[in-house]
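A quick write-up on the structure given underneath.
What you see is the complex with one protein chain gone and the rest in place.
After this line comes chain A, so read on.
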């Protein structure tokens, strides 16, 4: 697109004086990119962006963290995880605190790092904390493929995998005050932009699939505003997203995982919104299905409403008082993609 086209988009977004548009993004990377690029300041007061449940770490219930902590403290085990999970509070402390107290937890950037760890220490059971959305599920499926093929016996998974269309459906069915959605770009890379069509049509809402630059986001927001009231899916990230997505990745996920009901922290159980290891590969699971309780550390924590886009982080009484990045009361203040931490850093 030309500079002129971008200038026209910016001018239109600033001058918009039509009906109020509340647009939800459901991807933590979008939330972070919106803050980093100062997007809200470029919009008319009639356009409001609201963050939804787009941070997988933030929607992981305390039961899951508690189970990871317990596993890290067992004999001859090691929990392997992405960094964010180390600091998320469970019902009694964090994985980092457990590690400092003698538990074993290692941080990695790629799940495949667990292969070398497992081969170096055959007497230790390595448990990957498999958290994520549709973007990450194929990576775990590929890892599992390699584990099965190589007959590696000392790797297990504790899964908290969730899928986007069911949670968007639940929010819309629950009457969320939104007039459009920025669809998660890298989830769409895997599942395809067509996956959002049934939702767009059912709720007569425009969905704009967006990339992660400021320009990507401005184009998507402009498109959503212009398509107000229409049940349509627009792909503003065509360099990476196709209508049908990465079919090879989808097939690999379907080989090892099946949908099931999943608990979203602060939201509740959403039917069919989780991915769990299939019966044939249950031997690799460390009890993921049983983790169905959430115990907020602080009763006043309003993470659930923040995650549903019902309130802004500033509306929570704990925000910036009892809840800060150094002393988070809820997961939204921990993850780099959490709604509360994003707003905290912005201010």
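As a convention for this text, contacts are C-beta pairs under 8 Å (C-beta built on N, C-alpha and C of every residue); 3 or more make two chains touch, one makes a residue touch a chain; residues count from 1.
Simple rule for what comes next: contacts and distances are computed from a predicted model.
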Record-based protein name (UniProt) of the chain missing from this complex, from "DNA-binding transcriptional regulator YhcF, GntR family", "Cobalamin biosynthesis protein CbiM", "Zinc ABC transporter permease" or "HypC/HybG/HupF family hydrogenase formation chaperone": "HypC/HybG/HupF family hydrogenase formation chaperone"
Option from A:57, A:158, A:195 or A:263 whose C-beta touches the chain left out: A:57
Among A:133, A:157 or A:319, the residue in touch with the chain that has been omitted: A:133
Contact partner of the left-out chain, one of A:5, A:202 or A:300: A:5
Positions on chain A where the hidden chain makes contact: 1, 5, 27-29, 55-57, 82, 84, 109-113, 131-133, 135-136, 138-139, 142, 145-146, 184-187, 189-190, 219, 223, 226-227, 230, 234-240, 242, 246, 248-249, 252, 335, 337
